[in-house]
Each structure stands twice: as structure tokens, then as C-alpha cells.
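FYI, not all chains are in this one, though none of them got moved.
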């Protein structure tokens, strides 16, 4: 299917991705990874849950780690422009026949819980507790100096359908990979906040979360993290990179948390606020779309992901195969 | 006056600042500065005018250099979301009693010319010729590797009034400096596109353009430019920096073009898309607002600016004095 025309006047106004809630099996191990190693800041914690924010964020949390028996994803959350948008969102999802529910979430205002077309749990809010700025408290910076949550990336069993669904919500495609043979989308990057993406979809057994990404200041911070992880017991948590993506032009590193949840460290993509920005098309057979410098991704990168809690995943409709490291 | 509440539903939708047109007295000298030294790309030129774009931009131009007898500024331009917004903008300015005129501009669709409250010439369009991406043509990168135009900064004789006017157009204040004694605004930073600012106002004889800023990848590109300029005859064009601003947290350098138009090289501010982002207040007596590391700006930086063609400037209403390098 071709890329749909952008929906410039969606039914409700999503500002940006907001946060992810992960189930983790060992809170202390996760804290060592996200706080001590990556450098996220704890905004609240007890023996069941840890709330985290990155250095330039003023909202209370961009990641929630909740203790559980299985490493899963509880929800992907988005910030809406106004309270009015919240009600419009409820109506839009309800009209699609998708489950809608008002839920209570600490540190947030009224919150809507629903799912996307394949059952991935989504939550929407318009108001979250605002904290004092810490972006100039340089004594707090450490690890990879994470500045903000940047995007989600999900496996989808049908990327064409996922793109159509999110496009209707106002997410705009910036870049995409097409399987020339079938004409199907292999992957697509879609944004609300003016970067390459708030969420991307890539072909595979799904729905599952492929990774959550954090934005950092420069490629040197990623090199610093590699030095740190490789000398503090996290060598086997380094999965792919560093490198520059062809798609997005960003400098990247992929790492795995103690439960196998994948995190991307990411910087230097480009501004996409123009509503008439033309999406960039890549061919599935072009190795430079994955890594501009030519190195293919490892097999695990195409196969491994985090399940959404209580959601069954299904096989992808596509048979095409990407280029995989030998 | 206090900062006005943000206008979340303005009468028309401005996407971002777009471009500036400068009158320059020697096109060859300006080309040596902007193209050979800074690294902007020529998209069209003849013996009267040069059109430029930065490396990640797809629109035809972010800067127009026009040959003329006097170094002046012809206009500051903005991109609108849709053609509909163009007509709404015309009505809004006309209702304010400000001059409105449809003008023809090469490489642009229908274009509105008008002025702001103090007579600064503004132009609005919704459609500009789109060019092929060059952000991955790395052989073209040189100089400071400018990625995109980032913002304008203008002297205003009454910052409170300027802020009220632009706030009504939907620009939101991210940071501001207040004179504690009078309660007046000394300066304010206002955005549309999700960074610290598309335009800032600073107290002084005005309206005049203080500077135009370009975004670059990392502080090291700014150091490279300093090395290049100081060994290629541009030593006296370096005015202030490098340093980190307290306000915006950006890494900066100020330089002067051959006609004295001021350019800021800028990177690493933060994301501001949240509609409920709280503006950060700075005191006029705090030296760290100018430069986080304490160095005050030189006198010229507070006094020198570029006039708008055909626009009379007036003295500022404020008597307060900022901290100036001895």
C-alpha cells in the first residue's frame, strides 16, 4: 500500500509520546541499569515501582519500572494538548470499537486507557505533575546524560495497517521502508512532536515493543556509555552499534536492560515540523537504511522484543527478509 | 507586566520561522562569508541575489542576500500550516489596522506582507518549493555545518508589548528576563516549533534585528568555525563567545557578517512542545542568564543591530542596564 496522505486535522491533538511502563523482575537490577548506568533520575520509588525522568523533562515521569514476575510492557502513554482532546480521544477509540476506560494514575490527571488496532495498550492524559527544571543542575548528569524520551518502536504484524491507524490519529510518516516486490511497508517512522518519530513500526511478530529510545546530547555520550557498560559488567547487554542509521540519520546504540527490554540511545536526527515534509523512501534491500556505514544488524535485533501484558501477538503477513549480520 | 497566559488556540497556525532577507553591500563578500566560511548551500543566485539553505532543510531558502546600498533587513518570514491559515492571518493583521499586502516571491506560493506592532516587516506563506534532501550528502558539509535556521532575535522598544502581540499569534514564552525593580520584561524567548524560540525580543532601540541564528550539530562545530575564522581573515568578525547561555542552556557563538549583520551559531537547547511548559524567569542582575559561565557580553552586543528597511526605530522605554563586559 502507498503511504497515506497525512491527516493534518486529526480528531484529537496528541502532543508527543510521554512514557512507558515496564514490568521488571528485579527492581534493584533495573535501578542499577537505568539510574546508575544510564543516568535517569528517580522522581519517586518504593519497593514495587520506580518513576524516572530524563534531564530536560519537567513532567514527573518518562518511564515507570514496576516489579513483576514477567518482563512485559504494561502500556505506552501519550500526552494530549488539552482536556478537551481527552474526551475526543475517548470518542474516537470508542467509535472504532476499541475498549475505553478512565483509569487513575499517580502524578497524572484524568487518564484514558485503550488499545490500538492490534491490541497494544495505550494511555492518554493531558496533565502530569510538573517538576522543577534540572537541566542546568550539571552535578546530576552522569551515565549517558539522557535528555528526554524520544520514541517507541514496535513490531507490527501488518505495518500498512498500523500506519493507516496511527496516520488517522495525526502521526505523520517521515521515512519508510518498502518491500519493492510486494509493495508492502516493511517499516515506517511517524511523528507528532517534530522529530523523526514518536513511534515507529517494523515488520515482525506483533504487537510487541521493539525498543524505547532516549535522546542524548552528542555521539560522544554514547561512546562514554559503551566504555562504562563494557567495564562494569554490562558487556553482554550491548546488542548493536554504535553507528549512524541511514533512516533518520541519527547516531545510535542498542542495549538490553536486565530483563531484555531493549533501549536505544539516540541523537542527531532532524526537524520535521513542516506539514508538507515529504517522507523519504528506502528499499528493503539497501543495507545503508539500517546503518549508513554498511554494517547489518544482528539477528536478535530482528527477532527479539517485549510482549505487551495480556496481549497475544501474531505472525507478520510479510515473507520478505531484511539484511542480517552473518 | 506579567507574562501573558499562552494562547493555545491562535487565530492562525504558524509552523515556524522560515527565512530572512538581508540587504548586503557586496554580494561576493557575503558569499565568501555565508557559503565558503559558514557552509550554507546556494540554491539560486545571480548578480543581485543569493538564495541559501542549510543542510537538513528541504525548503528552497532560509536566507536571501540581496545586493543594496545599505545593510538592512527587508523582512522576517514565517511558514504557515495551510493556505487557509494565510487568509486568516491577513484578516487578523487587517483587524489590527496593520498594513496587509499580497506579494509575489520566487519559489514561494501566495505570500502575505505585513508588519508587527512596531513596524517590523513580516511575511507569511504556506508553500515553498521543496528540494531534494542533502542531509546525507556528507561531501557537501563544511564550515560550521549549519543544519537549519533556528531563530530571530529583535531589539524591541517595549518588550512587554512585543510579547503580548506575538503571544496573541500563538508564540509561547519559554524563558524571560524581568527587571525586578520596574516589573517590566527585559527580554523574552518565544517559540512555535518546539525549541526555545522562533523569535526573541530584547530591550533596546527598536525595532531592529539583533541576530539570526543557525543550528549546528555539536559545540565542536563551533570550535571548528572559530579556528577557521580566526585564521582566514575573519578574526574581527568574532564578537562574543563561545559560551553556554544561562537562558536556553544553548552553546553559542556570535559573529558579524561583512556588513555587520549579526549571526548566532547555536546548538543544544531543549524541547518545549508541552503546551503547559512553565516559562523560566531570570533576574536582570543575574550574570549567569547571559553566560552560564559568568562572562558578560561586550557593549556592542547590547547596542548594535540591523535596521529594518524603511522602518524608524525608537528608544526603549526602559532605563535598566544589563551587566556589560568591562
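As written, the chains take the letters A and B, and residue 1 is the first residue of each chain.
The criterion applied here is as follows: a contact is a pair of C-beta atoms (placed from the backbone, for glycine too) under 8 Å apart; a residue touches a chain by one contact, two chains touch by 3 or more.
Fair warning: this is a prediction, and the values are worked out from it, not measured in the lab.
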Notebook entry, point to check: How many copies of the one sequence build the whole complex, if 2 are shown?
Noted result: 4
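The rule we apply is simple: only the chains that are shown with their structure count from here on.
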Notebook entry, point to check: Between chain A and chain B, what is the gap in Å from one C-alpha centre to the other?
Noted result: 33
Checklist line | Footprint of chain A on chain B - complex, ascending | finding: 8, 15-16, 56, 58-59, 79, 81-82, 127, 130, 133, 135-136, 147-148, 193-194, 217-218, 246, 249, 268, 270-271, 273-278, 280, 292
